[in-house]
Each structure stands twice: as structure tokens, then as C-alpha cells.
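The structure under discussion appears below in the form of C-alpha cells.
The other protein chains are all here in position, but one chain of the complex has been omitted.
What follows is chain A.
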Amino acid sequence: MKFTTFSAFVGPSVVMMLLFIAFPLISVFVQSFQVTQPLYEAVEVETCTPGFLTQTCVIETRNQPVLGEDGKIVTETRWVGLQSYANVLELGRAWDAVSAGSWRALMAIDFWKALRFTLSFTLLTLPAVIALGLALAVAINNAGKRLRGPVIFVSLLPFIITPVIGALSINWLFRGDGILTALMERASGQDISMFAQAWTIEVLMMLYRVWHVAPFAAIVFYAGLQTVSSDSLESALIDGASRWQRMKYIVIPHLMPLILFVGMIHLMDSYRVFEEVVGFSSQGHVISLQWLTYDFLQPDQAGNRSISRASASAMLTMVGIVILLIPPLKRSWRDHRKAH
């Protein structure tokens, strides 16, 4: 292809990538090393607010931002180096906790608490999604021709539901005396509160994620199953291989590149777990790294937000994903080289 033709094809998407991915990323990267603050001045102010019948007036020193000539708040941007990262990681406290051997003290620090949950969420749901996806794919593949359509449709349903709505519906099923909690209470004869302690919420969140993502894995694996060579399967059958042996020695090795692909996508997605925290309003018990970033970014009622720490925490999340992706990437690189 001529270079001009090539660039005409590629150009627009490169521009889009730069505009909507690269530049914002660079801006977040830069902001994680900066702090922007308004200049404050202390003023003595009398404030009168209504009571039920009469007003209450108080005189207090108030810190007010200085307004510039243009009527805008005067702000000052400083380079602070790794200060925001240090504020997020709280390495000093973390080190104290580790050297004292206190898991509880470490889990009292937001970042490490979030990291603990994010990692366990990611690594526990990964095998479950792949196993359930494979099982679904095999089930679809073995379903009769007339049943196949409906089976695919039904198994895809969880994937179609908007994540927050899905999480909320599960929340309502189990919250308080929700239908399913009531059923469980009747079955066990005990009073059950699913949202009263961290581990039950975590289990619900993981079950929800597996339920939600498995259909995607299933569809990918189902497509892969169509390309399994029937010759090898038949010869295996003649050799007396059981169903499980055919699965283990023929089907799974054949699907391995797809399993890696699904695994990588899942690692990236679930490391950014967020909807579950919001949908289950679990932040009292369990938080994730992405939620931490969101919480820094969320303004309080007086309009303060922590943009620098949010940027630092976003960069740290990215670094975490990259580290998680190294093993599967290495493996697929090795497979790729072997194939050539």
C-alpha cells in the first residue's frame, strides 16, 4: 500500500486516539505531579442564618479565596513531585503496619484496603469466569439445533443488562428482608443480614461479576469450538478417549489462545471494578482502587476535590493493570514465537 493511502486510512483514528486517549492520559500524568490551589485570605465575617423563629448570627474567621481582576479565583499551581503518590500510598504507615506484622493496621489504610479487595476480586473471578464460560459454551454446542438459538439468547441476557442496574437488582434481592434473603432465612431458620459484614458483600459482588461476564467468555469459546477439528475428535473417540479426556487433550489446547484472550480482557476489566461498589453501596465495608479515584474526584458540598490525588491514584491503577498483564502477555508472546 502506498504511504499516502495508508496514512489516509490510519490518520483519522490516530488523531482520535491522540485527542481522546493520549492527551488526557498525559494531562492526568502531569497533574499527578502538580497541586493547584486557590490563594486564601483569612477574613472576619459575621454570618446570620435562620433559626425557626429568630436568626442566629456568628462572627468567625473564614478562609476566603482571593478573587483576581477578572473576578475569578486566583489559583497557584506548584510541582510537588511524588507528594500526591505518597499521600495515596501512605508508605510510612504501611511500613509501620507491615513491620509490626499487623494486617489490621495495613487494612486501615484506604489504598491498601482497596488493593487487597481489587486483587482478590480480580484473581478469584478469573478462573470462575473461564470455567463457567467454557461450561456454557459446551452446553450451547451440545444443545439441539432448535434449542440453540433460545439457549444462546438466555445465556447472553446477563451480559446485556447495564452493570449498575444489574448490581442494584442483586442488591435489592438481598438487602434487608429482600426476597432471596427471606428465602435463605426460611431455609436455614436463622436471621441473615447479607449487608452487615464485608465478606458476604464481597461474595455477592464476585458472584454478580461472574454471572455478568461469563456469557461474553461463553460466546467467544463457542465460536472457538466451531473450529475444533472433527477429525481429531473422531480419532480420539476411536482410541477410546472419554468425554473429559477429549476436552482436556484436544478442545482446551485448541482454545488456549482464546482462553488467554478472555483472561486478559477480564484482568483489565475487573481490576477496574467500580460498578459493584456503587451498586451494592459497599463503601463502608469494601472499596476498590477505581472507587478510590472516583471518591477523590467527587466534590464535597463546599466544592473541594482532590484532583492531584485522583490523578496519582489513576496512574497507580494503570500501573497495576500493566503488572497483572505481564504474565499472560509473556505467554502469548512465547506461543507466537514458537508458532513461527
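One rule holds in what follows: contacts are C-beta pairs under 8 Å (C-beta built on N, C-alpha and C of every residue); 3 or more make two chains touch, one makes a residue touch a chain; residues count from 1.
The criterion applied here is as follows: contacts and distances are computed from a predicted model.
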Original post:
Between "Extracellular solute-binding protein", "Cytochrome c", "Electron transfer flavoprotein subunit beta" or "Transcriptional regulator", which matches the UniProt record of the unshown chain?
Top reply: "Extracellular solute-binding protein"
**OP:** Taking the full complex into account, find the residue in A:Lys2, A:Arg104 or A:Arg337 that is in contact with the omitted chain.
**Re:** A:Arg104
**OP:** Sort through A:Gln55, A:Ser188 or A:Gln226 and give me the one touching the missing partner chain.
**Re:** A:Gln55
Subject >> Hidden partner interface residues of chain A, rising order >> reply: 35, 37-40, 42-43, 45-57, 61-65, 67, 71-73, 76, 84, 87, 104, 107-108, 110, 175-176, 193-198, 280-285, 295, 299-304, 306, 308-309
